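Before anything else, here's the structure in question.
Only a single protein chain was left out; the remaining protein chains are all shown in position.
Labels run A and B following the written order; every chain starts at residue 1.
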Amino acid sequence: MKKYIGTRLIESLAAILVITILVFALTHMSGSPVDALLPQDATQDQIDALVAQWGLDQPLAVQYLTFLKNALAGDFGDSLKWRGYSAMGVVLDRFPQTLLLGGVAVAISVIVAIPLGVMAAMNRNGPLDRGAQIFSLFGQSVPQFWFAILLIWFLAVALQLVPTSGSGSWRHLILPAIAMAWFQIAALSRLTRSAMLDVLDAEYIKLARVKGVREARVVWVHALRNAAVVPLTYFGVLAGSVLTGSVTIETVFSWPGLGWVAIEAIRARDFPVVQAVVVIFAIIYIVSNFLVDILNAYIDPRVRS
Amino acid sequence: MKDTFTETVLEVRGLTTTISGKRGEFTAVENVDLTLKRGETLGLVGESGSGKSLTGLSLLRLVPKPAARIAAGSVVLDGIDLMSLTEDQMRQVRGRKISMILQDPQTSLNPSFTVGSQIAEALALHTDTPRKSLRDKAIEMLRRVRVAAPEHRVDAYPHQMSGGMRQRAVGAVAISCAPDVIIADEPTTSLDVTVQAQYIRLLQELQRESGMGIIFITHDFGIVAKVCHRLAVMYAGQIVETGPVAQIFDQPLHPYTRALLSSVPKLHGQIGRLPSIEGTPPPLWDRPRGCKFSPRCPLADHRCRNEEPPTVDSPAPDGSEHWARCWKPEAI
Partner (left out) sequence: MPTSTPVYGPDKMDTPRTSRTLPRAWSELRSWPLIPLAIITLVLLVPGLFADILAPYGPLEIDMRARLQPPVFFGGDWSHVLGTDRLGRDIFSRTLHGAYYAMSISVTGIVVGVVIGTTLGLIAGYARGWADTIIMRLVDISLALPAILLALALAAMFGPSFQSVIAVVVFVLWAYFARQVRAEVLSLRERDFVARARVAGASHFRILRRHIFPNVINTVVVLATLQVGIVISLEASLSFLGIGIPRPTPTWGILVADGRELIVTAWWISFFPGLAILLVVLSVNLFGDWLRNRLDPKTRQMR
């Protein structure tokens, strides 16, 4: 187990390192980093300070190490759009909003998708199963941004139930969370269903019934405990889809989280903020994948040893 | 084997199970009669697909849903007709009064739970063992099935144990609530020969200790000769012959039994070799008319192929029942 965690940890750190190289390389590929990192009207003093801070007069390798050192300290320079804030400050300020939205969306999708998948498996080829299959097929094919717009149209405008955009109250959270959860429910319920189908045929399920275990317990404990490993590996992918989703969904609903900041920063050519967002995104994604793997190992004793 | 068993613990009459699928509904277990005495081992023998496993599951009312359905019959266990119980009452019976050892030790334990907790689950369901002593009880059960170092094994996961040990653990689950009847569905087929012998010895010892009745489902006559007192031969969903093991081995009535016996090493060696059986058993959804064995039977005539054969009695010298379902038992 320790060895496994160690290997995964090293892999994760390597991936984060690659992202910093990528970000660093892009800063230099587009011309002078000075143009990218400072506003057009920067004074010579500001330029000199920047060159000194990032070691821009040094060889590339040294520059990268300086960049890495600053990045590790969370320093990506100052935001160009949000004057007076550091890039990392902007990102950290918005981060809880994305965490809230992503967390609610994941919670909704788990609460809906796992029971849906389990029940579909138990009523295999029945009407519920067919319905769930059609639902998940559509859910996985519908473009998220378009679905989000349609949601606004139907729910917020036609039915006047919830606000169409912005943040502030839990009612603002409903539409973006549903839009984000939709795709995940589709994917997760399908995975759960097929994992459950595999498990329900197993001999140990028969043994549980032979013992006289209640059917509900057979399904939700004996079967789901084993089937859960499959959807759980998917949680890593889920983290990715939350991040990707946060960019689209937050843009459509003007939800002021990381994804919204990223798009706003790109529009304003605020490269320090984009850098910070990308690195933070990468870290969130890689760390959550790492945690999922550890959790998997915990649930499945075969991985553990 | 001369043991005499007097008290009937399980009596099955007219058990019929049907399966419905793409080909419509067909009968997979037809009109099965079985009697099991306390302390006795009954061998249920047949080729694969003969319906013996489904018979075992039918006794527990655990036929695969929704395809299979118990259509008729009674299963009286210790004076209670299981077929008249509600599903809830039936669950109280499973594991406590009648239990089953499944075929494959590789897959019949849940990989996500420790062996101990899987034994303890049955105890918690059916006995009022206090929670605290469940673990001790589980250890005790593992000890009873001769698992070495049960104090450690109780916390092991199935994948940490060998095949033989796992099958012992499955046995421990089955006997944990001291059931009256255990159905052992080919419990040794996937074990290697030495482990097989040990396991069979274990089952016999457990039986002697507790006096439970065992229905031993197998296709291996070698094992039948070793462990069973009586025998029921199944073909295409029907019992075609039943009687004491020694009697059947000496004087099989049904041509199918004779053919089966001829294809295994001899007990006494003096019976002349018979040609082994040509062809394969009929699929259950397309069984022939008349005697189900007639297409493969060397003795079959027009009547065999068209009319359901009668039951022919030929009681053993000690008076115990021995009968076959055949038109021509005398021709043998």
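Please note the rule applied: contacts are C-beta pairs under 8 Å (C-beta built on N, C-alpha and C of every residue); 3 or more make two chains touch, one makes a residue touch a chain.
Small disclaimer: the values here were computed from a predicted structure and weren't measured.
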Chains in view that touch the one left out, judged over the entire complex:
A
Of A:Ile174, A:Leu188, A:Leu207 or A:Ala282, which residue touches the hidden chain?
A:Ala282
Per the definition of touch given earlier, which of A:Ala202, A:Val252 or A:Val292 contacts the omitted chain?
A:Val252
Give me the subunit A residues in contact with the hidden chain, please.
11-12, 14-15, 18-19, 22-23, 26-27, 29-30, 36, 137-138, 140-146, 149-150, 152-153, 157, 194, 197, 240, 243-244, 247-248, 251-252, 262-263, 265-267, 269, 271, 274-275, 277-278, 281-282, 285-286, 289
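By definition in this document, only the chains that are shown with their structure count from here on.
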Once you find the CA centre of subunit A and the CA centre of subunit B, what distance in Å lies between them?
53
In the complex, go through subunit B and note every residue touching subunit A.
60, 62, 91-96, 99-100, 102-104, 107-113, 118, 121-122, 125-126, 157, 159-160, 170, 173-174
Quick check on the complex: what are the subunit A residues that touch subunit B?
202-204, 206-214, 222, 225-226, 299-302, 305
